[in-house]
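The complex appears here minus one protein chain, its other protein chains still in place.
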Amino acid sequence: MKMIYKKPDVLKDVAFHFCPGCNHGNAHKLVAETISELGIQDNCIAVIGVGCGVFLYDYIDVDSLEAPHGRGLAVATGVKRARPERIVFTYQGDGDLAAIGMAETVHAANRGENLTVIFINNTIYGMTGGQMAPTTLLGQIATTAPYGREFQRDGYPIRMAEMLATLEGVAYSTRVAFTTPKQIIDAKKAIKKAFEMQINNMGFSFVEVLSACPTNWNMQPLEALKRVAEEMIPFFPLGTFKERSISDVL
Amino acid sequence: MKMIYKKPDVLKDVAFHFCPGCNHGNAHKLVAETISELGIQDNCIAVIGVGCGVFLYDYIDVDSLEAPHGRGLAVATGVKRARPERIVFTYQGDGDLAAIGMAETVHAANRGENLTVIFINNTIYGMTGGQMAPTTLLGQIATTAPYGREFQRDGYPIRMAEMLATLEGVAYSTRVAFTTPKQIIDAKKAIKKAFEMQINNMGFSFVEVLSACPTNWNMQPLEALKRVAEEMIPFFPLGTFKERSISDVL
Amino acid sequence: MTKNKKLVINFNRCKGCQLCVSFCNKKALALGKKINKLGYRCIVLENEDACVSCGLCAEICPDAVIEVWRI
Amino acid sequence: MTKNKKLVINFNRCKGCQLCVSFCNKKALALGKKINKLGYRCIVLENEDACVSCGLCAEICPDAVIEVWRI
Amino acid sequence: MSFKNSHFYKDFVFAGFGGQGILISGTLLCYAALKEGKEVTFFPSYGVEMRGGAANCYVVISDKKIGSPIPSTPEYAIIMSSPALDRFQNVVKKGGVLFINDDIVQKEDVVRDDVNKLFISANKISNDVVGNDKLANMVILGYVAAMADVVQVQSLIASIKDVVSEKHKRFIPLNEKAIIAGAEHYNSSKGD
Amino acid sequence: MSFKNSHFYKDFVFAGFGGQGILISGTLLCYAALKEGKEVTFFPSYGVEMRGGAANCYVVISDKKIGSPIPSTPEYAIIMSSPALDRFQNVVKKGGVLFINDDIVQKEDVVRDDVNKLFISANKISNDVVGNDKLANMVILGYVAAMADVVQVQSLIASIKDVVSEKHKRFIPLNEKAIIAGAEHYNSSKGD
Amino acid sequence: MEKLFLRGSEALALGAIDAGLKFYAGYPITPQNDIPEFLSRELPKVGGKFIQAESEVASINMLLGASACGIRVMTSSSSPGISLMQEGISYLAGSELPAVIVNVTRWGPGLGGIGASQGDYYQATKGGGHGDYFTPVFSPFSVQEMYDLIIKAFDVADRYRTPVIFLSDVMVSLMKEPVERKFASGVNLPEKLWAFGEQKGEKQKIIKSLYLKGHDLEHHNWKLYKRFQEIKEKEILVDKYMCDDADTIIVAFGMVARIARTTVDIARESGIKLGLFRPVTLVPYPEDDLEKLAEKCNKYLVAEMNTGQMLYDVKRILGKSVNIGFYGKPSSYAPTPEELLNKVKELYL
Partner (left out) sequence: MEKLFLRGSEALALGAIDAGLKFYAGYPITPQNDIPEFLSRELPKVGGKFIQAESEVASINMLLGASACGIRVMTSSSSPGISLMQEGISYLAGSELPAVIVNVTRWGPGLGGIGASQGDYYQATKGGGHGDYFTPVFSPFSVQEMYDLIIKAFDVADRYRTPVIFLSDVMVSLMKEPVERKFASGVNLPEKLWAFGEQKGEKQKIIKSLYLKGHDLEHHNWKLYKRFQEIKEKEILVDKYMCDDADTIIVAFGMVARIARTTVDIARESGIKLGLFRPVTLVPYPEDDLEKLAEKCNKYLVAEMNTGQMLYDVKRILGKSVNIGFYGKPSSYAPTPEELLNKVKELYL
């Protein structure tokens, strides 16, 4: 018998606390698979933002540090500079990374910190119950935008992968999703590449993961995944916005 | 006798505290001229960042509010939303707006707040005595970069006007300088346009002013102005990166 | 843990989201009746014969419920 | 306040930075000898005849020292 | 609480999954008690507790000003899911009452033996009277009201309008049915 | 301070524009005093005070542990600019001494008449002995040391090496000259 | 008047609207999200502005801007978010700008936990921000007080041109109770002549906190100090329950005081002469009231959901001649009435 799919060992044998159909689970799986495959479990340090992903350490068996909400990339900067030999990644939501953490994010990216970022964009504040995020789409209803997000009042959804790609310090900036088998494969490749870039000392690598939050979107899991495909991807296009090759660095 | 140049009335009759050859003075003059010419002295509210420009209210006779360092655009957002009928501008340095204030800046820009920003980029922290700013050029020596700014450690100088131009909420983003008579005329036009955009409710208008800080650059005033022309402008090109026309808005 | 030849389904981790169902081109999967410890109805491999062990169900499953083997 | 026909120079505001000197194509300006209240040597219109009242010196002056009149 | 029965005081916890109407039944009990002139507090679960679908609330009803809205050892617990049982069976006061929806919870998982354990097939009853199991919460609530002697079933029924939103108004009669069925179920089982 | 002369205590403020060597002369005085075994504190101006070119520092020298490094009414003030005069002439202690560089400061601006006012043409003397006016600060310092009887001129001279940077080492002899000229100027004027 | 059955947070938000709130800025954080959620719905209906800021730092600074325009402003957050606001609160105080800052406390240090907590007494009462200033602090213990005191908080903020901290917790914020709506606010308040109006006045208005020249800073600080003395004289609120004949008194604030009320009831039933002293304003603290109690009663129990914070104020005020016990519970599980009674018995019976 040939094994086709098995959860990686790096993933502990406990159930996620995520809601049914939440793509945080998918992101966790791919990160764990990558760590397994690259054999970096002992090198890895996870810096975890505050959001639904805050319990990552319960699921992925790597040394872990909890960062204050939004400050993941400042914390990770401290970690990486103190332990340049270790592989440091942050795992952050869109509220965390793009709202309160905007300054830390832009500056870490601009400094070209040799870090990997897994950025979960679900157009909402999941953990706190569905408030508007910087990524919330126009017209989308949130608990703090009960009449829908409006440009004049609330601004435009921010495309982080594109914005960060404009900064010199960024080595890799890409956006992935999980709405088709192909996308899942691409997502896996992207996450792996992001870690490899760090291993090769190439600078800041950033993977934006479009993610369903069925609970706060008030949708069934399938419906939610469909929304990712039909509403999010048109606004947040998948693809790579910047990719530095080794020769650029050397 | 025809008057060719006279300081505008909006500018009070007191000497600036700026160092000899500091372009903060030029920026103050142009802002004051603009307010005079547009006849908006009674409407204006200045929100002043902490930096060498912090005493703006001593020189320009408009209602003024001192913002905590870096938070000018959050403060101005509060002002403008509370008093939409008034013309609100911030006056901020590069440490203020682009380092500590990055999150507030990006988010106010992204929300398209109907505000005008005068951004003084002198590649240094002037007021505090010459520390490295996000805009400090590579190799430039600062008191906290005694061996010169280095990309690997300190990151790349940020081009704010370009970065903000990528945001949907921004109506106008431009960069000016004072190293030639033509540039002074352009700078004046840009500042005026930025205020006019606000008057026409077109959203966020941003004028980056390349500015000499002879004191902290350890240069004579003329030398410093020459540095603006020869070192800054090549890296921070003058020109307009985004300009929305009224028809885009209507 | 429900053990089949092709799929190993971790009964108490499934949340019944049915993303696997929709990813299975062979329509081999369906929501079961039994409620697990988490309070959800767990997926079952209703039509084992139809299953081609492609692994797509396992790839999409957010909760790492499914193990896939090719015989 | 030093009053000339063409230029009115606000003696106690000048900081002697000489940006005006460098902007004057006519080489009409020069640094004076007298130290003002701020401790700087103030600019003087050394060559009034050369001055064409173009206003450039006033435009560049960061300290709003100079008023320019055309006769 | 240990008011030596000198006055009326009753505290409850309602617990189950989100979507089972846990908070609504608690709120409904509050409104009914308010109608009867009682002091009332209601306290819901919140925050990360809600992930994974848990939902619960505390209700305290008294004829005096109420202290804590979160009783440490409530007298009555309404249990609508297995995790709810795990979490709450041990906090119920000695001598208190566990109301258990045994259409969802395994009887054998209930380990306390110093409390009164009442098993209600609320899903089934709901199905029987309204055609689906969505009003199991109301069935249990009717049962609780009757058993715990806390409010009149009539007060519950009169308060339904306060807890259903405008667009669900049409379901009021069904809720009424479910409550009555629950209360009757208790009354008919009393003889047991 | 009011130690009733029971011990040695002297406090100074040096004030002028940046670039005049204000902080260097203060520091030099400190090193000289340290050489003579005294307790010493030095406190410079900082921050926004420096914009517009002001520079000043306080020096306290004593044979006991020193309290505040910022004397509220220093006994000696060395004044090298008009703004410095404006700011400090009123804080000098009654009966104290104002040392004024009258090549820069207008004599008539000095209004205190309850202090000892000493005018020194330090720029001129500097010019005379070293060929430019850049060492006016050292001229005045020599004068002060001689007048205030605070340190030996020899100690000042021996300490110059501690305050000039490596690349300015070659100016040590000039500094020495200027200090001596200042001290001599005081000594020759004493007879007045 | 018919009573409403409201959550504490709803009562607070409604009270704010009834007080004339016109600007709210805030950032989501458990357990206070229903305040912004309510206001995002309701504030626009009364012509107010609601804005979800990008962070707590931005929120408090948006308040600074809006308050300078003379309208009533509020933010709400929970402990870590309040820590981030400390610079801004200090600026509001220094700039003499009124604002109401609601803290629905949770646990620290750090991320802590989201349960009920009294861990922020020190931060709220002793100034978490830099500089020499105080802000009035209100401590509600019922849903009705969430409504009543928030209105009071706005009035105090305006009268004394000061930020005010409203220190509630998750119990009082999420619980529902009947509430009576009153609409009584803003009587006899001075006009805000200092604020930016629709147009510049004759003289330029400058709102700032930087005082560099001469003794300006010292004068400014004394001015703030004197204003605070006036607040001390006029704005203290206190709640004494069965203190008159008590031989033992529990000192507690917020929900712990509410629980302790039950303790007093239970104790009285068994003949124990227990009383309850509850500061409703934590700043200014009802010092004189507490001190006066010591004339008749010399046994105290301070009860807090922390390891001892208000305790030290009580010790200072009562001095060393009375007995002061402490029951601390730095936990999301509030003490029960019985726990408190047991502690009283253990100490004094």
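Note that the chains are named A, B, C, D, E, F and G in the order they appear, and that numbering of residues resets to 1 at the start of each chain.
Everything below uses one rule, namely that contacts are C-beta pairs under 8 Å (C-beta built on N, C-alpha and C of every residue); 3 or more make two chains touch, one makes a residue touch a chain.
All figures in this text were calculated on a predicted structure; none of them were measured in a lab.
Peer 1: So which shown chains sit in contact with the chain we cannot see?
Peer 2: Result: the unshown chain touches A, B, F, G.
Peer 1: Please pick, from G:Ser40, G:Ser79 or G:Thr336, the residue that touches the omitted chain in the full complex.
Peer 2: G:Ser79
Peer 1: Could you tell which one of G:Asp120, G:Asp158, G:Glu177 or G:Asp265 touches the chain left off the display?
Peer 2: G:Asp120
Peer 1: Where the complex has a chain not shown, which of G:Ser9, G:Ser59 or G:Ser95 is the residue touching it?
Peer 2: The one listed residue touching the chain not shown is G:Ser95.
Peer 1: What is the set of chain F residues that contact the non-displayed chain in the whole complex?
Peer 2: On the chain F side, contact with the omitted chain comes from 1-4, 6, 27, 30-31, 34, 40-44, 46-48, 64-73, 162.
Peer 1: Please identify, in ascending order, the residues of chain G that touch the omitted chain?
Peer 2: 57, 79-80, 82-84, 86-87, 90-95, 105, 107-115, 117, 119-120, 122-123, 126-133, 208-212, 215, 217-218, 221-222, 224-225, 306-307, 309, 312, 315-316, 319-321, 329-333
Peer 1: State which residues belonging to chain A touch the missing partner chain.
Peer 2: 41-45, 47, 54, 57, 61-68, 71, 74-83, 85-86, 103-104, 107
One rule holds for everything that comes next: only the chains that are shown with their structure count from here on.
Peer 1: Counting C-beta pairs in contact, which chain pair has more, D-F or A-G?
Peer 2: Taking the two pairs in turn, the one with more contacts turns out to be A-G.
Peer 1: Just how far, in Å, is the C-alpha centre of chain G from the one of chain C?
Peer 2: Distance between chain centres, rounded to whole Å: 53 Å.
Peer 1: Just give me the whole-number Å value for how far the CA centre of chain C lies from that of chain D.
Peer 2: Going by mean C-alpha positions, chain C sits 85 Å from chain D.
Peer 1: Check each residue of chain G and list the ones that touch at least two other chains.
Peer 2: 30, 51, 54-55
Peer 1: By residue number and range, which residues of chain B touch two or more other chains?
Peer 2: 18-19, 103, 107 - these are the residues of chain B that touch more than one other chain.
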